[in-house]
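Complex shown without one protein chain; remaining protein chains in place.
We just call them A and B in the order they show up, numbering each chain from 1.
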Amino acid sequence: MTQLVIELNALVLGLFIISTIAMTVTRQIGACMLIFVVQSLLLAASAFLLGASPFSWHLFALGCVTLISKAMIIPWLLRVLTPKGNYYRRELSQAIDIPTTLLIALGLTFAGYAFAQHLVRAAPNLSPANISMGFAALLVGLLVLAVRTEAVPQLLGILAMENAAFLAGIAIAPDFPLIAELAIAFDVPLLAFIVALLTRIAYRQVGTTEVGALAALREGP
Amino acid sequence: MIQSIALNIAQLAFVLLLSPLFAGVLTRCKEIVQSKRGPSVLQPYRDLRKLFAKNERIPEDSSWLFRAAPYVIFIVPLIVTLLIPVLTNFPLFFAFAGDMLGAGFIFAISGMFFTLAAIDGGNPYGAMGASRTRMVGFLAEPVIIIVLFTVSFVASSTIPYIVQQHWVHPLANFFAPSHVLLLIAFFMVILAETGRLPVDNPTGHFELAMIDESKALEFSGRSAALIKWGGYMKFAVLSIVFLNVLTTPWGLASSASPADVAIAVALVALKILILIAIIVAVESSYAKLRLFRISEFLAAAFVVSVTAMITEILHL
Partner (left out) sequence: MTLLAIPCAALLAALWNAFPRSARGAPVATLLASIVALAISLRVLWTLRFGTSIVIAPGWVEIDALGALLVALIAVVYFTAALFSWGYLTAENHGDRRIRQYHANFNLFAFSMLCIPLLSELGLVWIFVELTTLLSVLLVSYALTTEAVEAAWKYMVLTLLGATIAVLGVLVLFWTLHTTGSTDFTWSGLRAAAPSMNHALLSTAFVLLLVGYGAKIGLVPLHTWLPDAHSQAPSPVCAMLSGIETSAVLYVLLRLRSVFASDTSLHVGAWFAVAGLISVGVAALLIVQAHDYKRLFAFSTVEHMGIILTAASIITPFGDIATVWQILAHAVAKSFCFYAAGATLIVTGTREIADVRGLLGMSRIASGGLILGGLAIGGAPPMVVFPSELAILRALLLSHGYIVAALVAIFILIAFFGVIWHVTSMVAGTPSHETHKRVPVPCTLALLIAAVPVFVLGVWLPAGLSEALQSAARVLGA
């Protein structure tokens, strides 16, 4: 792999982790969605870059499928199925305030890197940076799930975690059987579809999509 | 020796004489984007000339700080100009007199005098602006330090000239994540330190919403001119640090010949104009942040800079 490709890939990864961290702090649902699209585009870009040098049609296919299903189909699905009106411009409340969230995200990034380092040294792989960033972004995705109380950002957090897992995956297993493409092409839109339906049901029955605030089921009186 | 002194004077002249032009271009571009015609790009020169000719009025109860501050604010950017690569990429006379941290502290002197003079002037809005500026300042500190740390780590030195030689070599390093992320972080810091949107509105007139502008309300005549000019020079110096050291350390004169220096002047001016275009784009796209949101803005800059540091140190 040429130096330029390595540097570009590293840039894409740096922006990937920044976009994941940005997902924890954006104030509008629409902005969260936009950042998710950016993140998916960065994942596709990384797949294309890694598949360019020792040419791997498999990675190219993965990139294309990611582009179509995550960057196009999912935002369209969510827009069509979620409640109408000013939904996407409403301001989100934060569970913990933004600077604290950012510092925790930074800490998790360090933790993910550290955890991935001993893995990276253990075996040959296409791009050690991908694996470190993938693990770090997985943890930050967990943070997105934890701090968001609204339905759509939580779904986007889960999808961001999957993006991170696949980011690590493209460096690990460039010749992973067709399963990965199958999963991204069918599983992920189905996920978005069902979750959007559930959000719609929640909105109709409960009157709000702030699902994180629902806490009726618990132990004790 | 003569050459060295001549180059230093050329650097000072560049910053001193061209900084109002850059400010004028920035204002004109912003107005054009807003579908207005905007004042001439030479308007800041006319403003300075007008202010120098006016009488000065000083509050009765103010101390020597109020009278000294404008001079400090005017001189400090000139001192910093001596330390950074403005036109040449080889170290000049004062290059090793202070490094980037030193430059930061020198700016802090100017900031301190300005803040104290604003309170000294007795204007309540001045005191308010002073405390707000300090808040923005201390929030931007960690970002600046991380940025300086990262570039020093690569160049094994904190002298701007040496950093400039090591930072973006080879060219592929331009796309390195540490580079790009540092750019973003430092850009956000420039917006905060020079009082531009989305941190502060430089064209606003509402004193309760001002951060930087309200400190200068009490000054008049020559003091006001010096403070204005100092502000233009601070913006020019920060842009030059950003462009010549961090972003595009190319296009500087590598020899002392007048032709080279002339070309360098043109190229540096061009780079600053491109930066101004980007700033105009950013300023026209965002609304002013509410005061408590500034900490979030700068926390985001901090995160970006730390990520840059991580990727650099872990050699990604």
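One rule holds in what follows: contacts are C-beta pairs under 8 Å (C-beta built on N, C-alpha and C of every residue); 3 or more make two chains touch, one makes a residue touch a chain.
Everything numeric here is computed off the predicted structure, so don't read it as measured data.
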{"item": "Chain not shown, its touching partners among those shown", "value": "A"}
{"item": "Chain not shown: contacting residue from A:80, A:95, A:114 or A:206", "value": "A:206"}
{"item": "Contact set of chain A toward the excluded chain (per top definition)", "value": "118-119, 121-125, 134-135, 138, 141-142, 145, 151, 154, 158, 161-162, 165-166, 168-169, 172-173, 175-177, 179-180, 182-183, 187, 190-191, 194-195, 197-198, 201-202, 205-206, 211, 214-217, 219-221"}
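Quick note on the criterion: only the chains that are shown with their structure count from here on.
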{"item": "Geometric centre distance via CA averages, chain B-chain A, whole Å", "value": "37"}
{"item": "Residue numbers on chain B that touch chain A, as the complex places them", "value": "170, 172-178, 180-181, 295-296, 299-300, 302-304, 306-308, 310-311, 314, 316"}
{"item": "Residues of chain A touching chain B in the complex", "value": "3-4, 7-8, 10-11, 13-15, 17-18, 21-22, 25, 98-99, 102-103, 105-106, 109-110, 113, 117, 128-129, 132-133"}
